[in-house]
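If you scroll down you'll find the structure; I have some questions about it.
All protein chains of the complex are present and in place, except for one that has been dropped.
By written order: A, B and C. Residues from 1 in each chain.
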Amino acid sequence: MAIDRFTGEHSVAFIRSEQLFDYARSKSLWYMAFGIACCAIEGLMHASGPRFDFDRMGVFFRASPRQADVMIVAGTVNKKMAETVKLLYDQMPEPKWVVAMGACASTGGPFREYPNVVLGVDQVVPVDVYIPGCPPRPESVQYGFICLQDKITKRTEERLAARRDRS
Amino acid sequence: MSPLLIVVLRVLAAIGLMLANGVVLIYMLRKVLGHLHVRLGPMHMGPKGVLQTTMDVLKLLTKEDVTPTNVDKVLFFIAPALVFVPALMAYAAIPFSETWRITDLDTGLLYSFAALSVIPIGLLMAGWASANKWSLLGGMRAAGQQIAYEVPLLLSVLPVVMVVGSLNMSDIVAAQSGLWFVIPQLPAFVIFAIAGLVELNQTPFDMSEAESELVAGFASEYSAMKFGLLFLSEFSNSFIMSAIGVTVFFGGWMIPFVPAEVMQPVAPVIFMTKVYIGIFFMMWIRGTFPRVRIDQLMQLGWKWLIPASLAWIMITGLVIKVWQLGPGAS
Amino acid sequence: MSDPRDDVISVGALAAEGTHSAGDPPAGIRRVPSGVDGLTTEHLIINMGPQHPSTHGVLRLLIEVDGEEVLAAETSLGYLHRGIEKLAESRKYHQLGTLMDRGDYVSGMHGEQAAALATEKLLEVTVPDKARYIRTLVAELTRLASHLVWYGTFGLDTGAMGQFLYAVRDREVLLDILEEISGQRMMFNYIRPGGVVADLPVGIEKKILDFLTDFDVHLEEHHALLGGNEIFQMRVKGIGTISREMALAFALSGANLRATGVGFDVRRDRPYDAYPDLDFDVPVGSTGDAWDRYMVRMEEMRQSVRMVRQCIEGMPEGDFTAKVPKVIRPAEGEVYASVESSRGETGVHLVSDGSPEPYRYHYRGPSLFACQVLEEILPGHLLADVVMMIGSLDIMLGEADR
Partner (left out) sequence: MLPDATAVSHILTAAGVSNAVVATETLGVVCRLEAASVLRALEALRDGELDFRVLLDFLGADTGEEIEVTYHLRSLTRDEELFIKATVAYDGELRSVWNIYASALMPERETAELLGLSLVGHPNPKRLLTTDGVEPLLRKSVPIRTVEEVRNR
């Protein structure tokens, strides 16, 4: 949106709004429902189910990548799927984040030796948060999202610090 | 104050009301659905998560606005506006109380429906322009179902208009000082409720953006605030439909057996409460019902609702004629 | 007015007129619509998946539609192909369960059970009674958990949301119980050749019985919430009908087969573990449509509850595992062992050459065969029914792609 232009790197006047927007982004992470394998049951179904309730944190799912902020890669990515993952990542609007959920998405997991499996989704798209486990418990997924929130709010501070160094 | 200024202020008030309503309704939806589903809904932003929607709006505002390569650019940009503006226009005729209203139209009811009937064009446009097959199917379904159900929707309020003898919303409310029309006109209300849900693309008739079938329907390719506008106007529409229902069938700002003078100061509050109760029922349905299929929906509309509403108009006309009720009677 | 779908026009005639340029019809096409009064209409090819909210994972369907009506469909698999069969050739026999868990990931216990049964057949080991009962107990609990996922997502496909979350609520309790037994919520790795990996924890019987007391009520609630809804009945009755001949030709198994009226259940007809001792019914349907599949699965859940109760009552004393060497080196040979998993007959075809690793390990996933039948039953239905049929067949892509 056009407002981004006024909150760019060099507009000192809007530092506060920049912080506010990053805060808002961190609190409203809509993820794309893209369950590949086993992790989808834990990370997408149970995490948004009654006990863990992702909606509390403002995290809920959108079916279309155009409206999503986060892509949870929940499962093994193989060579056939890698193109789709890349395509979907490209379809998401900026700013966007990727969470590699589980051992398979992080490194290939138990299937790492099979030549058709991609060794971690970070070989296809940049990953922000890795969640270990096979599959990770829903709590781990929520902790992963808290880490992602921290990472997003910290972006402004880093940018401010860089600006201070320059001046 | 100059008349122009007043007009501008009124339009601004309508926009403000619409946006505030949208934000509140989205929060309400998430909370209502949460509690229906043995969850809590948003909790982290502000007390009980009240600021959650604000955060969502702020985020949508600053999101990148993607325009896919193959879209029909002009239509792609116009479509959200074409959906949003009629949703805004329809606020004009709604009487919140005897004095609280944006304008007092003699043909208020007709005007509201006319404004709402522009929306399918916007949805079809959005679906067509997106250059996405899912969107196209969603837009087609939206146009098909909404145009089909406009007929029973209008026919369902016609008996009330026949009894009152006026299309002015205030007159309709005033005519219900003794008895809400929902009691004598129950069949008309049932038809209105079903056709209204279809017009709103609400579950169980949300074929046009059926998430499990069409990904996100006509909104599939929209991102950032364009999607926000589509999303917001959906909630605004449900507010308007609920408001029309309250005005026509549930006595508007009035409560039976309470004198008008007592109610006068709190009339808008009563009206809003009734509207929100109506919306709550829509959300309840949304949280529990499965979706019907498009051919079943069309059969329901053409085979049942239109004949039923025509029959009910005839019965009402006969009753008015035989017992000399209505505006003709002294 | 006659139904336009009844007009059968041969493809050759259309191709001659030039309105339809396709050559031979792909497998599954039965009729080509005539178009509207000679108007040249275009058929859309829609790509559904691998990222789609209701393809149950990563199934990809290419659907040719005329308006909303499906003319032909082709399934494309392989988006989750991760080499379970190949990797098993470099794993020890104890480790097969780890891979099988991730095959049909919603009902992991059944996969482990199939691998363990095959290994035991090669080893000719007798499993202690207690181990047989524990296996049956956890298998039936897993079946409940898996059917709850099916029930929830089937409802989501129709557009209902509420019952999905109620199903997840019940599943949480089930997973707690399974976690207490095996140590993991989903990838149990609990059933090993010769028995199970650990005894049941103290006091688990009471927890299970408490859950079952609640679940008896919840199950009827679930059924009333989805199956009792008239809109849902309108949606599922009469769609996706699979005839008995089609089911046999496509080698369907499990509830998909039983819904067509063929009462084959591995638990009853090829009994293994403690099933010969248990008293249970095998529900069968009559017409083989989506509603029958729904009813058969709901009834299976009731039967599972019965079996779990019987397992707890009849739980014998004794060892939870037989004496099995640390490194299993079975004799040369080839065996086939199958279990009734939540989706059908999960079979394991195991070839041993006497070394500690299997020589060839083949895994029969019932979902692969359910994916095949999709191409056959989709034509003639509306687009909205596609997701319903995927849901009603209960496809798990992990075992179709392997």
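Keep this in mind: a residue touches a chain if its C-beta (ideal position, glycine included) is under 8 Å from a C-beta of that chain, and two chains touch if they have at least 3 such contacts.
What you are looking at is a predicted structure, and each value in this text was computed from that prediction instead of being measured.
Touched by the hidden chain within the whole complex are the displayed chains A, C.
Within the whole complex, the absent chain has one touching residue among C:Phe211, C:Phe264, C:Tyr294 or C:Phe320, and that is C:Phe264. Considering C:Ile45, C:Ala224 or C:Ala249, the position touching the chain not shown turns out to be C:Ala249 (whole complex). Contact with the chain that does not appear here is found for just one residue of C:Ser54, C:Gln184, C:Asn229 or C:Gln372, C:Gln372.
Within the complete assembly, A:Arg112 is the residue of A:Arg51, A:Arg112 or A:Arg159 that touches the hidden chain.
In the full complex, the hidden chain is touched by chain C at residues 26-27, 74, 77-78, 81, 83, 85-87, 90, 121-122, 248-251, 253, 262, 264, 269-270, 333-336, 345, 347, 349, 351, 359-360, 362, 364, 368-369, 371-372, 376, 401. The missing chain lies against chain A, touching residues 79-80, 107-108, 112-116, 119-120, 123.
Keep in mind that, in the parts below, only the chains that are shown with their structure count from here on.
Chain C has its Cα centroid 42 Å from the Cα centroid of chain B.
Annotation: 35 Å between the Cα-based centres of chain A and chain B.
We define each chain's centre as the mean of its Cα atoms; on that basis chain A and chain C are separated by 31 Å. Counting partner chains per residue, chain A has residues 49-50, 63 touching two or more of them.
Within chain C, the positions touching two or more other chains are listed as 52-53, 165, 169.
The part of chain C that touches chain B in the complex is made up of residues 44, 46-47, 52-54, 68, 155-162, 165-166, 169, 225-226, 229, 231-232, 234-235, 382-387. Of all residues in chain B, those touching chain A in their complex are 30, 34, 37-45, 49, 52, 54-56, 58-59, 61-66, 211, 215-216, 219-225, 227. The touching residues of chain A, when paired with chain C in their complex, are 32-38, 40-42, 45-46, 49-51, 63, 65, 75-76, 78, 80-81, 84, 88, 104, 110-111, 113-117, 134-135, 137.
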